[in-house]
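Submitted below is the structure of interest, expressed as structure tokens.
Removed: one protein chain of the complex. Kept in place: all other protein chains.
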Amino acid sequence: MPSEDALREKLATASRILALKGLVGLYGHVSAYDPETDRVYLTPGAGSDRANVKPEDLWVFNSAGEKLSGEGRLALEWPIHTCIHAAHKDALAVAHLHAPFSTLFAIAEREFRPVTINGAMFAQGLGWYDYLGLVTTLEEGRRMASALGPGQRGVLMRGHGSAVVGRTVEEMLHACLILEDNAMKIWMASSLGPIRSLSVEDCQTIIGRGVPSTDAPWMFLTRQDSVWDHQPAGGWHPLE
Amino acid sequence: MPSEDALREKLATASRILALKGLVGLYGHVSAYDPETDRVYLTPGAGSDRANVKPEDLWVFNSAGEKLSGEGRLALEWPIHTCIHAAHKDALAVAHLHAPFSTLFAIAEREFRPVTINGAMFAQGLGWYDYLGLVTTLEEGRRMASALGPGQRGVLMRGHGSAVVGRTVEEMLHACLILEDNAMKIWMASSLGPIRSLSVEDCQTIIGRGVPSTDAPWMFLTRQDSVWDHQPAGGWHPLE
Amino acid sequence: MPSEDALREKLATASRILALKGLVGLYGHVSAYDPETDRVYLTPGAGSDRANVKPEDLWVFNSAGEKLSGEGRLALEWPIHTCIHAAHKDALAVAHLHAPFSTLFAIAEREFRPVTINGAMFAQGLGWYDYLGLVTTLEEGRRMASALGPGQRGVLMRGHGSAVVGRTVEEMLHACLILEDNAMKIWMASSLGPIRSLSVEDCQTIIGRGVPSTDAPWMFLTRQDSVWDHQPAGGWHPLE
Partner (left out) sequence: MPSEDALREKLATASRILALKGLVGLYGHVSAYDPETDRVYLTPGAGSDRANVKPEDLWVFNSAGEKLSGEGRLALEWPIHTCIHAAHKDALAVAHLHAPFSTLFAIAEREFRPVTINGAMFAQGLGWYDYLGLVTTLEEGRRMASALGPGQRGVLMRGHGSAVVGRTVEEMLHACLILEDNAMKIWMASSLGPIRSLSVEDCQTIIGRGVPSTDAPWMFLTRQDSVWDHQPAGGWHPLE
């Protein structure tokens, strides 16, 4: 595991990049878990500034959902994070997003299947959490965590958004972007004709032939974070 | 009620944020009503700069539609505001918008039903005002106000736009953004498959379980207003 | 008529605003005609910088299509302008646009009918010019001009773009934006359900009740022109 300082730095960076890309919006947050110390680090809650999160802004929980430290805005839905970290040992980083394109699959009756080479990481599709309300209790957090099936990289939350997981912060960030890119392409391509979705076998073929590592997007995106003006994007993004 | 100064400040801020988000465009305006003094405060009319409205730029009417003060550009459609404030005691803030996504429901034959957890505030749907023309008289303003049904948070105006109401400026601003977000998601998701709309009962379930307060969006958005460059967004937004 | 200096200033300003709004792109240009002097003023051709056109950059023709002055990039399709000015006495300003939304109606088999109150100015629909090629000769320019029917404010050019006219530069600019806004809304709303198009009679009703003047958009947009950074918008606008 990275040191606490390094983990805090990465998590804050991922949050800023998700803000740049318009995926975290007003209501999203991201977390990372260190199993050695049983500590969950979580970015601040709704109302806080996602575009300028700093390493010292994080809340700390343990995986049982006990609050250890933090001040300012606390995410109402912190149980999403502590419960997924507790239930899935490979989910060392978790994003809760209200992202523009993937959320469409939590609204329309349409199964999400990947359509790009990078999308092969979503071979097992997405879990489905069918609850009309916020995840503010450990009970709901556990139900949500159990909606994430074997090999799945994310869960759709009905009329709400998603949770996306990774073994590292970098992997989680990459998965958020690839999910969004695939969701957007499916939406757009659906006006053109039937979609060539990738089956589980197609995805295995692609992965077997080699896919890009996560260091390229991390390098690309952290550079962008270092140069953008951290202003709101302007235009038709109601909740960004 | 907030003091007059505080109300003017909030209203000007809400107008700037709606400009940042591309919802108020060339033709929109927002108002707030203080029932203690029977004063309606209204942002300037078409041609004025929505991105830089200041507290001292407002027009003042009473709820009978008499003009008390103001100079510069007056909104042609001021009766929308005075008549809704007069008719609905919970409508202490009113926005008239030509917003990109919600206006689609004033053009297509499609009922608006909410699709997100936040959208539950629109449980009662939207009123419908079927008039081919601007609302420039008290008679039309009253017809328009009567189109806002019990429990409704907004009215669609055929081939025109919408009015959105709230008990406070903050609530009205939040409702504008949530309406737009829901309208956008319905539009996009409609290319993917049937939509999981939320029924009145679904909305009541969601609200019963707790929804986010309006202070989070207000905090988030006023910070954005404080840092953006107040330039036009550029790109394909013809009337922004 | 405005003086030559005023007309040049307005035309350059309109060109910059169309660049800000992403409507003039790489290939568009705008012109104005002074019938007293029989002079057509035309912005520079493809390759030139639409975001920074200055009054002294214009080409000058007469309405017979003779070049009187100008240097730098000349629009290949100058006959669009001289021929429309010559044939239509109310067309004192003409834009040739490759605009993102209105051009869709030059590609899909779909009649353009207005859908908003402002769109009522397009009561008579749009002309149709069915020619697979650039308008580089007076013969084609005249055929193009004859495609603009009585009372029409614009012509669609198959697989190409449009020409939009006005009695003044301000009116032409307003018409460009309203056409684009209507085209965009029809495109978007078409995924939601049948469209409530406005018939000729609907448009007459709207106009009879009063529509906004063109001074509001001109005031609004010239202010935007005075404050934007004149940088390219960035993002997915291939030919802007």
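Per-chain residue numbering starts at 1, and chain names A, B and C are given in the order in which the chains are listed.
Just so it is clear, contacts are C-beta pairs under 8 Å (C-beta built on N, C-alpha and C of every residue); 3 or more make two chains touch, one makes a residue touch a chain.
Computed from a predicted model, the values in this text were never measured in an experiment.
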Partners of the unshown chain among those that are drawn: A, C
Hidden partner chain, touching residue among A:D57, A:E77, A:E140 or A:E180: A:E180
Selected from C:I186, C:C203 or C:A216 as touching the chain missing from the view: C:I186
On subunit A, residues whose C-beta touches the chain left out of the figure: 20-23, 100-101, 115-117, 119, 177-178, 180-181, 184-186, 188-196, 198, 202, 205-206, 209-212, 215-220, 223-224, 227-229, 231, 233-235, 237, 240
Absent-chain interface as seen on subunit C, which is shown: 26-27, 45-49, 73, 76, 100-101, 103-105, 107-110, 132-134, 136, 158-160, 186-187, 190-191, 229-239
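Here is the rule we go by: only the chains that are shown with their structure count from here on.
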Centre distance in Å when subunit B and subunit C are each reduced to the mean of their C-alpha atoms: 31
Set of subunit A residues in contact with two or more other chains: 191
